[in-house]
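Notes for the one structure printed next.
Missing here is one protein chain; the remaining ones are kept as they sit in the complex.
Going by the order they are written in, the chains are A and B; count residues from 1 in each one.
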Amino acid sequence: MAPHSSDAPVKIACAHVSKTFIQKGKQEVPVLDDVSLEVHENEFLVILGPGQCGKSTLLRIIAGLETPSTGSVTLKDKDGMAREVQGPGSDRGLVFQGYMLFPWKTVQGNVEMGPRLRGLPAAECRALARHYIDMVGLTGFEGHYPHQLSGGMKQRVGIARVYANSPEVMLLDEPFGQLDAQTRIFMEQETARIWQAEKRTVIFVTNNIDEALYLGDRIVAMEGKLPGRVQTVYEVDLPRPRDFTDMEFLRLRQQIIDASRLTL
Amino acid sequence: MSSNIANETTCAFSDRRPWTVGRVLKSRPFLYAVSLCCFFFGWDYLARTLGTEGSSSLARPAQVWTALQDLYVNELAEHKLLGHVWASTQRVLIGFSIAAVLAVPMGLFMALNRYVNAIVKPLFDLLKPMPPISWISISILWFGIDETSKVFIIVIGTFVPCLLNAYNGVRLVEPELYDVIRMLGGNRCDEILHVCFPASFPAIFAGLQISLSSAWTCVLAAELVSARSGLGYIIVQGMNLSDPAMVMGGMAVIALVAWGTTLIVTALEGYLCPWKRKIAGL
Partner (left out) sequence: MTAYREVRVRTPLILKILPVVSIAAFFCLWEFVVRSGIVPETMLAAPSTVAELFLVKLRETDPDGALLQQHAWVSIQEAFTGYFLSLAVGIPLGLAMGWFVVAEGLARPVFEIIRPIPPVAWIPLTIFWFGIGLPGKIFIIWLGGLVPCVINAYVGVKMTNPTLIQMARTYGASDWQIFRQLCVPSSLPMVFGALQIALACCWTNLVAAELLAADMGLGFMITMGRRLAMPEMVVLGMVMVGLTGAVIGIVIDRVEKKLLAGIRR
């Protein structure tokens, strides 16, 4: 067996995270119920679940954009010290489902944003941005505004923007949900390529089983209804680059489909 | 665009069809020409038939043109036509600048701080429903009939749209953009600088456009009530002299100048907000 990522030390851990939203001031909606999971260093973890199962909320809690009602998220920083997550920070980078690019900034400006905010010198920002724009294959589009780009290009900018901020953990919230099927497969291949070029700890949220199997080292399947709970964790031990028609790939795919059918 | 992702770019198509009689008759340029001809000939016809010699209440287009030429060459109350145009434009520019400088930061401030909002908004709501023109009388009581009272009216008239749009521009910002800034490691200051300001820019410009047309209404009303110069004065003089050609000449110049200033602001907006998509409309 190849050296597995789960041998690496734990990078980020959620312990008994629950979240309840209050709707219209009174009605309580439990969204997450006692979710615990661990992500290892440089591991590609995929959270898989159908729509409305609280997986995006879990990611937002890890990003620090929401606070958990109970439980905690701990992140091990560069010195190896584990500390609890308090609010968002540049050590975790989130790629949004709706792209969320700054419409008034060019591609270059969008990618530069993170380094700029951290106060790096302008020349360094520009060099960083150019490097990551090149990495996602958008060289030549630096001067374009987001509304001039297609969906796939926009999300490349979103990914480059997060990479340029060199976070320790990358969080992707259904990043390809709005793309057409072909572009989506292409972007999945690109994501795998980019991740292998510069390894990071990644948490990737998706509702697509193929996408999960193609990208993930490990897949956390959520239950298909609220409140969100962890159903099963699958280890995906296939060599990269993966093949969508590989026998083992298809077997795992069927296994996940069978298991999720029980809960739907 | 040639690159490995050229398949992701979208193209706009326009079809070419041969010109037929039916298509020419339904084409915009032709209809516009018909419309303009009808407008001017209809106007001329009405003016000729309605107006008996001497006591006409509607001037013919040619008469308006002559009146404008006359105003351009001869002085009316110490100003030629361009002098009057400049007098009005000056008032609009001064009042408009004062209002914009006061109202836009105030609107932004109200949107950003709940406490400022709680103090200012009720006062603003109290004064908002009073049409700016109803302030003319009190401004004459306060400032007399010189420049100050006219500028005051314009400030009142342009303040409300400037402030409201700046306020709404900030409040309608996509909230997830704030998340992006926080996620990239920015603080509250960065949120304001990188999200609030640029995001509210188009709304502020829309507010400026509305204020500008409001400013022209205000300056005219103020000049109609009391003035010794300006386009409103030309109109009032025309009324006092029972000279419809002069009144309509004044109106034509106002239309032209107001249209020109709107164009300038639109051009400025296009220059300052290159990211804004063009939206179809009038």
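We take it that contacts are C-beta pairs under 8 Å (C-beta built on N, C-alpha and C of every residue); 3 or more make two chains touch, one makes a residue touch a chain.
Note that this is a predicted model, so its numbers are computed, not measured.
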item	value
Residue among B:95, B:132 or B:169 that touches the chain left out of view	B:132
Hidden partner chain, touching residue among B:169, B:202 or B:250	B:250
Missing-partner contacts on chain B, residue numbers	26-28, 30-32, 34-36, 38-39, 57-58, 114-115, 118-123, 126-127, 129-138, 140-142, 213, 216-217, 220-221, 224-225, 232, 235-236, 238-239, 242, 244, 247-248, 250-251, 254-256, 258-259, 262, 280-282
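The criterion applied here is as follows: only the chains that are shown with their structure count from here on.
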item	value
Separation of mean Cα positions, chain B and chain A [Å, integer]	48
Residues of chain A that touch chain B when the two form their complex	63-65, 87-90, 92-94, 96, 98, 100, 102-105, 113-114, 117-118, 137-140, 145-147, 150-153, 161, 165, 183
Chain B to chain A touching residues, read off their complex	1, 3-5, 8-10, 174, 176-177, 179-186, 190, 194-195, 198-199, 201, 273-275, 277
